[in-house]
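Read through the structure below, which is laid out as structure tokens, and then see the notes.
Of the protein chains in this complex, all but one are displayed in their positions.
What follows is chain A.
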Amino acid sequence: MLHSLSIKDLVFTWSKQSDFTLRIPKWQVKTGEKVFLHGRSGEGKSTLLNLISGIENRYTGDIQVLGQDMAKLSQRQKDAFRANNIGIIFQQFNLLPYLSAEQNILLAQRFRSVKQAPSSEELASICERLELSSMLLKQKANELSVGQQQRVAVARALYGSPELIIADEPTSALDTQTREQFIQLLLDCAQSSTVIFVSHDLSLASHFDQQLSLAQLQQQGSEIHVA
């Protein structure tokens, strides 16, 4: 597959803010590419990620994720598609506080329709790379430090080797040094996946293969690279 993501003539209008519309004439992300997407707050970055992951459905145009036309899937199929193919890292990491780190990592796998569960070796390997000790894995998510939480969030997104990883401003709560470490860790671990990383922090752009601003994307398509 050449492209992990292919968008054409996408138009999304907020029902209550009809004067504000997200338009993307054309955007393609090659398989395995690491993309940095930046934009101002409220510009529609999260909405675009919701559209790509099949959570938001009110759009016209064409969105193909991993070769699948999202419009052709029912909500149920979209949920299953997301569980099977997309790993998501949230702004606040969003671990479920009442589950242990390990349960959080395994959570997405529970919702997958692909029955063959990733091997325990894969979990062990991810945890080793992310320096998640077995003792730490047993701890409740709300007992972990911010650094530990981000590593668990990355492990959750990577577990099951999803082809596409979406990260929605996961570094906004981190200081500069931790931010750099986090990006490096993510990109090291997600070498085989396509990564779409959304942030308003331009200083991170250099880590990625492709850098885009949402404003430019809306006007001209994906050929513009941020300087």
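Quick note on the criterion: a contact is a pair of C-beta atoms (placed from the backbone, for glycine too) under 8 Å apart; a residue touches a chain by one contact, two chains touch by 3 or more; residues count from 1.
We take it that contacts and distances are computed from a predicted model.
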Name per UniProt, for the chain absent here [options: "(Fe-S)-binding protein", "Peptide ABC transporter permease", "NADH-quinone oxidoreductase subunit K" or "TusE/DsrC/DsvC family sulfur relay protein"]: "Peptide ABC transporter permease"
Omitted-chain contact residue, chosen from A:A80, A:V146 or A:L185: A:A80
Residue, one of A:L73, A:L107 or A:L174, that touches the chain absent here: A:L107
Where the missing chain touches chain A, by residue: 46-47, 49-50, 53, 55-56, 75-76, 79-80, 82-84, 86, 88, 90-92, 94, 96-99, 103, 107-108, 110-112, 156, 166, 168
